[in-house]
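Every protein chain but one is kept in place in this view of the complex.
Think of it as A, B and C in the order they're written, each chain with its own count starting at 1.
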Amino acid sequence: MFKNLTFIFKTFFVLSSLFLMLSGHAQSTADEIARYREMIADGNPSELYEAAGEELWKKPSGPKNATLEKCNLGLGPGVIQGAAAQLPRYFSDTNKVQDLESRLITCMSSLQGISAQEIIDAPFQQGLKKDMDAIVAYVVTYSKGLKVQVGIKHPKEKEAYELGKKAFFFQGGPMDFACATCHGATGKRIRMQDLPNLTTQAGAAAGWGSWPAYRVSSGQFWTMGLRLNDCYRQQRFPFPIYGSELTTAVSMYMAVNANGGVIQTPGLKR
Amino acid sequence: MKINLLKSALTIFLLGLLSSYALAQNNLNAQFERMMASGFKAEGIAGLDRIHQDETQKFCSNPVFANSKQGAAKAIQIQKINLATISQPTDGKYIGDWRSGESIAQSGRGATWTDKADTVNGGGCYNCHEIDKKEISYGTIGPSLWNYGKARGYSQEVLIYTWNRINNSKAYNACSNMPRFGHFKLLTQQQIQDVMALLLDPQSPVNQ
Amino acid sequence: MGDPMRIRATETNGVVDVKILMKHDMESGQRKDAAGKLIPAWFITTVTVKAQGKDVFEADFGSAISKDPFLNFKYKGAKGDKLQVSWVDTRGDKRSDEATVS
Partner (left out) sequence: MKQQRRDVLKYTAVFGLMACAGLITSAQAEEWNKAAFEGKSLDEVFRALGTGTPEKSSTVVMNAPDIAENGAVVPVGISTTLKAQQMAILVEKNPSTLAAQFFIPAGTETFMTTRIKMAQTSNVYALVKADGKWTMAVKEIKVTLGGCGG
């Protein structure tokens, strides 16, 4: 009888301490991952790309041997300060809504005479796309700490937002995935990675506001163009065309949702 | 008289508003289709057919409608369509090898444009589910599957339900986030049996 | 020749905190390319730091240092110190950059 009681007590003790260990373990995992992220935040290799981008911005190149210093990113020719915070936006010269990358394609082709198609077709991280990465890193640095401020006053801006929203919820592929599958609810994660809910202001601000970023897993600087491209790859979709109306519209949806959020670009990601 | 006039004027106005709204919607839909058609190119094994939606995908791409009253009725219909696609194991076996199931659950490979046609697909289960507690890197889009069998028991009913759920989750929840592993042949019958074992073999670490 | 480094050096209470980022792939020799062929090792082996012409730090790297290497150390120095950071890699490429302590 006594033996039995001791046994029950022992079992109870072992089980409860096991439970404590497990729950404590889960807590420390999250803490340790947070600590890891904090430790790598010091010294963001994006800075290496910014430096290269500044050089590319100011150095004459392309068939027209011109610099990008007259590129109008929406705030006037050559104005970089705060420009990325207000993109995407409608541009009357192209009669299109453009995000940073599609606008830079316009500048590189009109000012420098570089073929737009060649930029679009270049593989990520190589050739003209490598230049694009650096220029993007340079430009977005000048919006760090500012608030996202993207309007939908122009009918084309409003339309891009609505189209982007539809694209965000569009399911397809052999896994039935949409952007919304992973980014449509709050507090979820894939493996260890927290997923921002891009349908809310807070989530969109966290997501949109921290890309482009240096990605430590690949040791590469990723523009939003590559970020979206890899999302679609993981969605098991076909290949989204670089600088297309589609990727601009999806960016518009995220950016408008993120309005008011503080920009932390270039970011540093797993 | 006056009131009647007012009423019809209002009706005409509202109809006009409605039809211009409908027109705008139609216009937006047409724009959207054009944008999607010009927004992608085929790459490797990921062809453009992947953005041609089936009825389930079309329904679930409009969450506002899917979550409405009308949508609820349609959802039941969608579930029926999906339930009808499921076939039971041809060899009558539901449970394979949990060790192999664990490695299938770990792997998130397959079906992207960087994969080959002969890449062995993973289930990617840990991306969204906690399964064996030993794996601390797990996602939370789906529920925890720790102690799956231990909690539910190992009855034939549980076996069939789980088999169906892995093969075609949309048979139970029209817009479940889970891929239809059997329906789209993402996993082979053998692989599904192995994942079943991970969840429902009493020897599996999941049920300890 | 290599791409430029980023060097940040700030002085507080007579101690200079130096943070260096270098642009380098740091190929370990363990990775395979898309065709399954081993990518040959190619990494920075030695980093030397001089302040006012005097050695203040040396790091020797193996193949296991992360891509785009980062170094942080501290030495006793002053604002205005001229820093010279130089690296050399397994192929004999080298790079030298300068910075002023702020």
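Odds and ends about this structure:
One rule holds for everything that comes next: a residue touches a chain if its C-beta (ideal position, glycine included) is under 8 Å from a C-beta of that chain, and two chains touch if they have at least 3 such contacts.
A quick note: this is a predicted structure, and the numbers were derived from the prediction, not measured.
Residues 15, 26, 28, 30, 45-46, 48, 54-67, 69-76, 86, 88, 92, 94, 96 of chain C touch the missing chain (whole complex, contact as defined above).
Chain A meets the missing chain through residues 28-29, 32-33, 35-37, 39-40, 190-193, 216-219, 233-234, 270.
The working rule: only the chains that are shown with their structure count from here on.
With chains as nodes and touching pairs as edges, the resulting graph is an open line. When the interfaces A-C and A-B are ranked by C-beta pairs in contact, the top one is A-B.
If you average the CA atoms of chain B and of chain C, the two centres end up 48 Å from each other.
Centres computed as Cα averages put chain A at a distance of 28 Å from chain C. The multi-chain contact residues of chain C, meaning those touching 2 or more other chains, do not exist; every residue touches at most one other chain.
Within chain A, contacts with two or more other chains are made by no residue at all. Remark: chain A residues 22, 25-26, 29, 159, 162-163, 166-167, 169-178, 180-182, 184-185, 187-192, 195, 233-234, 236-241, 244-247, 249 touch chain B in the complex. Partner chain A is touched in their complex by these residues of chain B: 28, 31-32, 35-36, 38-43, 46-48, 50-53, 56-58, 60-63, 111-114, 126-128, 133, 136-141, 170, 177, 179-180, 184, 186. Within the complex, the chain A residues that touch chain C are 42-43, 45, 47-48, 51-52, 214, 216, 219.
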